[in-house]
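The complex appears here minus one protein chain, its other protein chains still in place.
What follows is chain A.
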Amino acid sequence: MKDQSNSSKQQKPKLTKAERRELQEAQRAAKAAAKGEGNKASATATSANARPAKAVKPAQKSDNASVAATEKKGGDFPHEKDRKKDVPQPRLQYDDKSRVEKAKRRSVVKQTEARNRVELFRHLPQYEHGSQLPDLEAKFFDLYPMHPAVYKVGLQYISGDISGGNDRCIAMLQAFQEAIKDYKVPPEKSLGRDLTAKIGSYVSFLIECRPLSISMGNAIRFLKSQIAKLPLTLSESEAKTSLQADIERFISEKIVLANKVIVKHAVTKIRDGDVLLTYGSSLAVEMILLHAHELGKQFRVVIVDSRPKLRGQQLLRRLVEKGLNCTYTHINGVSYIMHEVSRVFLGAESILSNGTVYSRVGTASVAMVAHAARVPVIVCCEAYKFHERVQLDSICSNELGDPEVISNVPGRMDVNHLNGWADIENLQLLNLIYDAMPSDYVSMIVTDYGMVPPTSVPVIVREYGREQVWI
């Protein structure tokens, strides 16, 4: 029975536990907002929308790594049953054939399961990179239910053109703005529920392209709550303009303005003669450094970088252009250079309730070395990225990137020892995108609320929730 369902659902996106959890969180809020009616309506609406386009889609996507997939699904099986009750969108139910069919038809992105997956990270999705793009590009004008702006953003995520928490969030919100502008309420349907369902379908698509970041999840929750709060007396066009204005306000207040406030607070911590260390390329940190330089403070910057993305090089280029005094090093040299450093400034993808900082892989190591050298670590993060979740390690929730980039060193053809790694049975390459830093390593967090210790994150999450602007 398992094998049958296996072959028929080859190209269905493998929504893993972590993804489902994230999607579930985002949609639980939506469900609470559109309680009672939204469940069945959205499910059928989504699948109804998906059916005309997806029927065309060929189901054949033979994947030789089905063995690995089977084992994984066997283990995941009991969880789906629990989730079935409270999630509006249909989840992966391996025994329920009709649901499997629906999911298969619903999915837009054909993903091939990666080979040689690391056992510890089986719960995270991993697909062969680079296989979906040409196919999806060809389908750009076919997909009726998917708004082209959202589709475009999804493609940009897959190809890696847009990466980085803020950029992805802004791109997604702007795509939603476009989608709302072009949205027309179907007859006999209420704007609130239908639009929420539509947004839900867009979100599923974006998840298939690339798992949501926490900031994106928060933004979606905000949008859905704004939709739910729309007074029923508004006309369609008024409602749409109000939502667009809300999104605009969210972007300008929570992201753009927040960054300015962060810069204003953080530059007070830079003194003359400081040596500042930063890792990778964070927008907030870059703005802080440039502003401090404009104010005339004398300091040096050490940029620590790491493969495979080497994003520090872009930051280095931009800082050197403005005339800052920079040193560039790789992450394996961080403990060597740490004794010269007086402060460490780091960006964050998100900060969780127990003070854990969730950010690019490598940040935790830098913070650990700084802590050992008793150098203060300052994390700069906008408050909209805070989340009430708690995470104790980097394994339970993370994202896996393309392992190919580990085996290839661009520009060095002679370093080819890992060619053909996929054929070797007991060799797995792991490319983690994020890691979690415990709150002990963090001296201070700078947000748009000012400078707070890591223990105050739950207070901010709570206070944020009380404001009308937020959830």
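Annotations for the structure displayed:
The definition used in the following text is that a residue touches a chain if its C-beta (ideal position, glycine included) is under 8 Å from a C-beta of that chain, and two chains touch if they have at least 3 such contacts; residues count from 1.
In the analysis below, contacts and distances are computed from a predicted model.
As stated in its UniProt record, the chain not included in the shown complex is "Translation initiation factor eIF2B subunit alpha", which appears among "Integrator complex subunit 9 isoform X1", "Superoxide dismutase [Mn], mitochondrial", "AP-3 complex subunit sigma-1-like" or "Translation initiation factor eIF2B subunit alpha". Contact with the undisplayed chain is limited, among A:Val185, A:Val275 or A:Val452, to A:Val452. Only one of A:Pro308, A:Pro376 or A:Pro438 touches the absent chain when the whole complex is considered: A:Pro376. Residue A:Arg343 is the one among A:Arg168, A:Arg343 or A:Arg389 that touches the chain not shown. For chain A, the residues touching the chain absent from view are 269, 271, 343, 376, 378, 443-444, 449-453, 455-456, 459-460, 463.
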